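Note that this complex is displayed minus one protein chain, with the remaining chains in position.
Think of it as A and B in the order they're written, each chain with its own count starting at 1.
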Amino acid sequence: MFNNIITSDQFNKSDVSYICTMATHIRKIAKTKEGLLFLKSVLPHKRAMLYFDQPSTRTFLSFYSACQILGMNIAEVRDINTSSELKGESPEDSIRTLSSYFDLIIIRSKDKDFPKRMANLFLNIERTIPIINAGSGSAEHPTQALLDIYTLLRSFENTGGITGKNIMFVGDLKRSRTVKSLSKLLTLYYDVHQTFVAPKQLQATDEILQFSDKISYTLSEDFESQLKKADAIYMTRIQSEWDTNGESSKIDISKFCLNKHHLNLLKKDAVVMHPLPRRNEIGTEIDRDPRAMYWRQVRNGMWIRVALIAILFSVDVKILKYTYNNS
Amino acid sequence: MFNNIITSDQFNKSDVSYICTMATHIRKIAKTKEGLLFLKSVLPHKRAMLYFDQPSTRTFLSFYSACQILGMNIAEVRDINTSSELKGESPEDSIRTLSSYFDLIIIRSKDKDFPKRMANLFLNIERTIPIINAGSGSAEHPTQALLDIYTLLRSFENTGGITGKNIMFVGDLKRSRTVKSLSKLLTLYYDVHQTFVAPKQLQATDEILQFSDKISYTLSEDFESQLKKADAIYMTRIQSEWDTNGESSKIDISKFCLNKHHLNLLKKDAVVMHPLPRRNEIGTEIDRDPRAMYWRQVRNGMWIRVALIAILFSVDVKILKYTYNNS
Partner (left out) sequence: MFNNIITSDQFNKSDVSYICTMATHIRKIAKTKEGLLFLKSVLPHKRAMLYFDQPSTRTFLSFYSACQILGMNIAEVRDINTSSELKGESPEDSIRTLSSYFDLIIIRSKDKDFPKRMANLFLNIERTIPIINAGSGSAEHPTQALLDIYTLLRSFENTGGITGKNIMFVGDLKRSRTVKSLSKLLTLYYDVHQTFVAPKQLQATDEILQFSDKISYTLSEDFESQLKKADAIYMTRIQSEWDTNGESSKIDISKFCLNKHHLNLLKKDAVVMHPLPRRNEIGTEIDRDPRAMYWRQVRNGMWIRVALIAILFSVDVKILKYTYNNS
């Protein structure tokens, strides 16, 4: 189906649908001890390398867990200071060395093209192994986009799916790779309206709006009025780590935060999402509202990643068989 | 039996006794390859998170080993610098995220109330998982106290148990959380005398002596004379890391160190303990004396932790069955 996971562009609608179906099978299998032991028996002979040159806890642990669930052995390179790169080695040589030891490399990188470049490197060598992009630069985070789609699909299961929905993005839309990847993936679905709500300085740019011929969209600064019309509210935090001059500290973000008093404005069937970590964009008092989906997103992310790894190693059929034999 | 391990206060005498019995079963099972493979088959479907925000090698590795012995998969968060907390996340959100991925969280924290607060957090959410306190602040180290009791029980197996014994604590009694937790746990046993030997500035404080209505105790600065009367000598190092002004460097500790020439003064059946790491409180020439128990404490700690995890996941019965089927 695919040899690597590099960009959300690589998936068509039926790919996404298949990946999500697989995630659901896996999620259900994992509900019993027998199911968990079956999953651990799927890839015990494979070993994964998590190569993260950017700080990350949650994506790192999500992949880590996904590998463990499939019975894989794992090793990691996170602190470039304890690595041979100090001795002047090229990243190409580092990755090729890792490919000598492991069967899969999961890469998180500051450099937006790094995962793609490494995948190309492998086209020319004997021992080729799959690569997964776990977030590169400010551009791509394909597995996050997939887990968000999966969360939307699950949330709208009884209300007609993603088709026809109004998805509202709120916060730092200019710099969030998550928003970019998800917005792009949403163009695969029919009749979706995208609403971008942000202070002027952080509003969605052409990087997102280049698809404007494919999508119907609204730009707005009015959080409350848009809130009432949204089927999904996708909150994001200010990505001040990309500031060059502390500029985001000058922006009044208080009007773009979701708190208790908004709950009555929200549609009854709407869902609230957030890629986490959050700051004060969502008050903790929202956590127990049944429309809060951000903690479920965390679990969904793990299942999507298990599904992707299973598909990369062509063991998805094995999982389908288990499902059909046990249902 | 219990859902979390937060404080040594939570155990009554029969709890302690059961935990120690379980540790002994596990220790004996682990003597054969078959036994080790059985233990690894107990929790292969569970995954543990070691969340350590304080430097630690030995407690960390002891828990790490305990999880491995039960076949669990493990992940760790140790360096807060590579974690999302940099991005302004609350500890509550971090721990809740971890609980989405893992089945057990083992916490070491500078903040004495952190493990308890996190356990309370889980009372209100759907996916609840157990928490183990692996040392919090200067107050609590319940698993260390249990391993110390276990070492005492094993040491006094043929001399009537802990009842009636004189347990002597030496060193930095003011600031050792180990001493605090163990002293408290000893109050569960009948007719135990506790002797606290330290330079004035480091003597046991009310934090320990508040139980003085329950215990018979002696405060002393005379190491040698007390030494002769003790059934167990529990040595500790100066915890200079809690100094605010280098004050402990001014204290003459030389009279509170155990060396070769004390061996004749010690009772024949006495035991010498130390939570380690040691500095010069115990000369290495003592290591080969049969009364030196501190290396055995290290192994005992591992077995106690295996036992606690087994009990938390209610697989202790499985271990009991194995023992009875194989004896």
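The criterion applied here is as follows: a residue touches a chain if its C-beta (ideal position, glycine included) is under 8 Å from a C-beta of that chain, and two chains touch if they have at least 3 such contacts.
All of these numbers come straight from a predicted model, not from anything done at the bench.
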- Touching the absent chain when the full complex is considered, from B:160, B:246 or B:277: B:277
- Note on the structure: The one of A:34, A:93, A:243 or A:269 in touch with the missing chain is A:93
- Message: In the complete complex, the non-displayed chain touches which residues of chain B?
- Response: 33, 36-37, 40, 55-58, 61-62, 64-65, 68, 78-79, 237, 241, 276-279, 284, 287-288, 295, 298-299, 302
- The missing chain sits against chain A at residues 44-45, 47, 49, 73, 75, 77, 81-89, 92-94, 96-98, 100-102, 124-125, 127
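As a working rule, only the chains that are shown with their structure count from here on.
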- Message: On a C-alpha centroid basis, what's the spacing between chain A and chain B, in Å?
- Response: 41
